[in-house]
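Yeah, one chain of the complex is gone here, protein chain that is, but the others are all in their spots.
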Amino acid sequence: MRSGDFKETYSGLIVLSDSTWVWIWSALLAAALVCAPFVLNAYALSLLTLVLITLIGALGLNILTGLTGLISLGHVGFLVVGAYAYAIAVTKHGLPPLAGFAASGLVAALASVIVGVPSLRLRGLYLAITTLAFSFIINNVILEAAAVTDGARGISVLRPTILGIDFDSDAAFALLCLAVTVLTLFACLNIRRSRIGRALVAIRDNDTAARTMGVNLVTFKLYAFVTSAFITGIAGALLGIYLSFVSVEGFPFLLSIEALAILIVGGLGSVLGVVLGTVFIILLPEVVQTVLHFAGSGVEALFANGVHELKAMLYGVVIILFLRFEPRGLVGIWHDVKRLWVHWPLRF
Amino acid sequence: MSFLIDLTVSGLAIGALYGLIAMGFAVIYKATGLVNFAQGEMTMIVAYLAWTIATTLTGNVFVVVAGAVIGAAVLGLAIERIVMRPMLGEPLFAGVMVTVALAVILRSSITFIWDAYPHALDLGVGRDVLRAGGLSLRGAQVAAIVTLLGLLAGFYVFFRFSKFGIAMRAVAADDRAALLMGVSAARIHALAWAASSVIAGIGGVLFAMVYDLSPAMFALGLKGFPATILGGLDSVLGSGVAGLIIGVTENLAGGYLTPGMKDIAGFLMIIVVLMVRPFGLFGEREIVRV
């Protein structure tokens, strides 16, 4: 029987989860995910892979936006940098894939230092604007530096072989993404309960108070920004491998916005929210498609050529309805459902 | 020398259009604190509306513009009432994301209602090339510059002397205090959305006269946004002026530097300016260093 939230020790307060059941369920979910690639058809598998890659990127953004309360409108810039760093290191210079992954994270982190050092001294929308500018400028840099990046031609990327394991098949690649995702998840959860994580949340909630408590704002904001960029860079490398071809066009500006939508729909600041939000946003077009399909061929025929536009519009409508009726995000619904489950038939 | 003048003048012409869009951003930001990511899409809808009037009803330029202005106002009011009003009291961030979703819907509605082909908004005068002293501009480009200057003067008077203008500034400064003083925030928001839609809509119609309509026109929003930032998000007048500055800068960069620079000149300038004045050229000094 689970009891309330009373804790006697400090370590009890910050433990990852105090419930054995949460551990058991999580382990079951992880086991299911490990088996999934062997059961799913290739299309479902590619959706799973996409969810996992997006989740890594969204977790990266969450450290900045969810934990620290800083908005980035150009996170796709770090995705591009990561993808190109991997492609250049592995395809053009023949380095091992592990070095490629390290490069993708480190180069993105380096870019974040260049963007972050001047912009993080100020608060408000400033970082949002400089990151937005960064995501446009970096595309130009890549196109202009054709000697290093092959410019508009793009670079093709093969599936990697790491430590003698060949990740060429779709299922193997999905498992690689799963492994990176689990690592990132644990990293994020642990950052949240560390000294740094608490400092970041303090900055988000009230930066003046945080400063009075001895939190160096610029340093900690930079920590958050660099970590965020590092993780997003890794996600970029994975996305590049998934696409098998890295070019500026594969990373449209819309991805930055989609990542923010994931955080909001999931519930800002919560790692669980990021997971739920990612699954929701990636699978939403599929759901819309299925609904249209069940509405019968009548609807499809009625709109003939417009059916694809209709799908895009429904996607927007669902997001608006969501924000309107559940501003706490999916994580809010999750908590409501859990409470109902535990306390039923009582209301509290 | 004439090359420089030509570059500057055509920069002013495109800059005036950026300025109009930027003012649309600033009006909404000033009144509601939101960055409206659907600004470019609203602009595009109004332009398509004008095109529909021009091709189905009449080609008379005054009727078309009047129709577009009314349509834009209705569009702004409808969006405010149906989509944005229910978000009052929710976190600002959620409101901004709503405009992002709205942008997706409006963008798709273009090819859903109309089609993906580019169309010419041909109203005669707008397309005619006017030449004077070696310079040449199209009618609509001259109209854009004149409209922008007119609006700048109008807004100056409006914020200074009109009751609504002062109320708007009050809501922007402190909405709770404004509410206590008997200012209806909802009415101010509605007015702001309508005004923003009309201003940007006029910009859209003039843009379409010069550069044609296409479903890619929403990208105009991304061009106007840097101007708003440069001028100061909360400064309607500053945004208009910054539009001109960005237009001229881009053109000069395109004329004298590499093609890649033309595209990012605006953004580079913003970064430099914001280092020195984080609140924009004309914005109110509110950002605090901690």
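Read from first to last, the chains carry the letters A and B; within each, the first residue is number 1.
Definition applied: a contact is a pair of C-beta atoms (placed from the backbone, for glycine too) under 8 Å apart; a residue touches a chain by one contact, two chains touch by 3 or more.
The working rule: contacts and distances are computed from a predicted model.
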{"item": "Identity of the absent chain, which is to be given by its UniProt protein name, from \"Leucine-binding protein domain-containing protein\", \"Lipid-transfer protein\", \"Carbon-monoxide dehydrogenase small subunit\" or \"Proline iminopeptidase\"", "value": "\"Leucine-binding protein domain-containing protein\""}
{"item": "Option touching the unshown chain, where A:Arg121, A:Arg193, A:Arg211 or A:Lys311 are the choices", "value": "A:Lys311"}
{"item": "Residue among A:Leu33, A:Leu106 or A:Leu143 that touches the chain left out of view", "value": "A:Leu143"}
{"item": "For chain B, residues in touch with the removed chain", "value": "3, 6-7, 10-11, 13-14, 107-108, 111, 115-120, 127, 129, 136-138, 207, 210-212, 214-216, 219-220, 250-255, 259-260, 262-263"}
{"item": "Residues of chain A (touch criterion as defined above) contacting the omitted chain", "value": "37-38, 41-44, 46-47, 50, 140, 143, 151-154, 156, 163-166, 169-172, 239, 242-245, 247-250, 252, 304-305, 308-309, 311-312"}
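Note that only the chains that are shown with their structure count from here on.
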{"item": "Chain A partner contacts - residues on chain B that touch it in the complex", "value": "35, 37, 83, 86-87, 90-91, 93-94, 97-98, 100-105, 107-109, 111-112, 222, 226, 229, 233, 258, 260, 263-264, 267-268, 270-271, 274-275, 278, 286-290"}
{"item": "Chain B contact footprint on chain A (complex, rising order)", "value": "71, 118, 121-126, 129-130, 132-133, 136-137, 140, 143-144, 207-208, 211, 217, 253, 257, 260-261, 264, 268, 303, 306, 309-310, 312-313, 315-317, 319-320, 323-324, 327"}
